[in-house]
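Yeah, one chain of the complex is gone here, protein chain that is, but the others are all in their spots.
Our next item is chain A:
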Amino acid sequence: MKTVVSERDVTVVPAVRKKRKWTADHWLAAAFLTPSVVLIFIFVYGFIGWTGYVSLSNWNSLVPDLSFAGWKNYIYLFHDFRFQADLRNTVVFTVLFIGVVVVLGQFLAILLDQKLRGESIFRNIFFFPMALSFVVTGVIWQWLLNPSTGVNLFLKKFGLDSKWYTDTTILGGFHIGKIEGGVPVAMIAVVIAAVWQMTGFAVAMYLAGLRAIPEEVREAARMDGATEFQIYRKIIIPMLRPITVSVIIIMAHISLKIFDLIYAMTGPGANFVTDVPGVYMFETTFRGNYYANGAAIAMIMLLSVAIFIVPYLISSRKGES
């Protein structure tokens, strides 16, 4: 067990299906599976249905009121300054976060693949933030990127003076709906913290992919006179494309439902420059008792995650059978 990542970890061995007789043991097997299936159907699908129902109700106070309200809560949200800001922030966060994680993850994985001395130390340093809670990460980076301090003392020497997550500027601002579209500067601080925590995940996946590429592939290219750089650019990196798809989908579903990191690090921020649907849902439901509004936000979050996940699940199922 020298390597952290063996090929077996990434390839899924397809289960062979054979015609078998349905015996008493099959009944027993089904009986053991049933509780889990029932739990999932109630607690995942049933509860999603119930949340959907609440999102169409008038339950916006402490007292449950499940009278039908139609799309009222959704219409309210899409006209709401805070929710519009949330949508902008989520798009900005997701794009920046995934972009950096994919590029940096691939870069570091290739770097680690160069048979460096002390590779396992480097690897462990890149991976360890994943063992931490988003809450811990949020607390540390809140201190680290405290405006007028920390990293800034360093940057000031280069004439840079960033207000990090307290900055309310929107880069490339343009008017859209009730908000200013563009990239909120404060969001960059959150992206840095998220990248710090999650890049190791991408590195691990890419490394597993790199280790799965047989050495003969490189040997053959070398025989044809390709330089190391060309081998990576023309052969290895294109071969990593399926992993990039997996990385993007996993990071997308994390970033679309992000809550704890932002809640611990910045909160909604002035003018909601770092607010996201996860934080809004939590505050409006459990601090403000606007249950129907909160349910509507949750349903929109679910939908945005499902757009990525459902095709992924279906295609991986097809790939197996």
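What we mean here is this: a contact is a pair of C-beta atoms (placed from the backbone, for glycine too) under 8 Å apart; a residue touches a chain by one contact, two chains touch by 3 or more; residues count from 1.
Heads up, the rule we're going with is that contacts and distances are computed from a predicted model.
Its UniProt record calls the unshown chain "Carbohydrate ABC transporter membrane protein 2, CUT1 family", which is the correct pick from "Sulfate adenylyltransferase subunit 2", "Peptide/nickel transport system permease protein", "Threonine dehydrogenase" or "Carbohydrate ABC transporter membrane protein 2, CUT1 family". Between the chain not shown and the residues A:54, A:98, A:210 or A:273, the one that touches is A:54.
Of the options A:91, A:132 or A:213, the residue whose C-beta touches the omitted chain is A:132. Across the interface with the omitted chain, chain A contributes residues 1, 4-5, 8-10, 12-18, 22, 24-26, 28-30, 32-33, 36-37, 39-41, 43-48, 50-51, 54, 108, 111-112, 114, 116, 122, 124-137, 139-144, 146, 148-150, 153-154, 196, 201, 204-205, 208, 246, 250, 253, 256-257, 259-260, 263-264, 277-278, 281-282, 285-286, 291, 294-295, 297-299, 301-302, 305, 309-310, 312-314, 316-317, 319-321.
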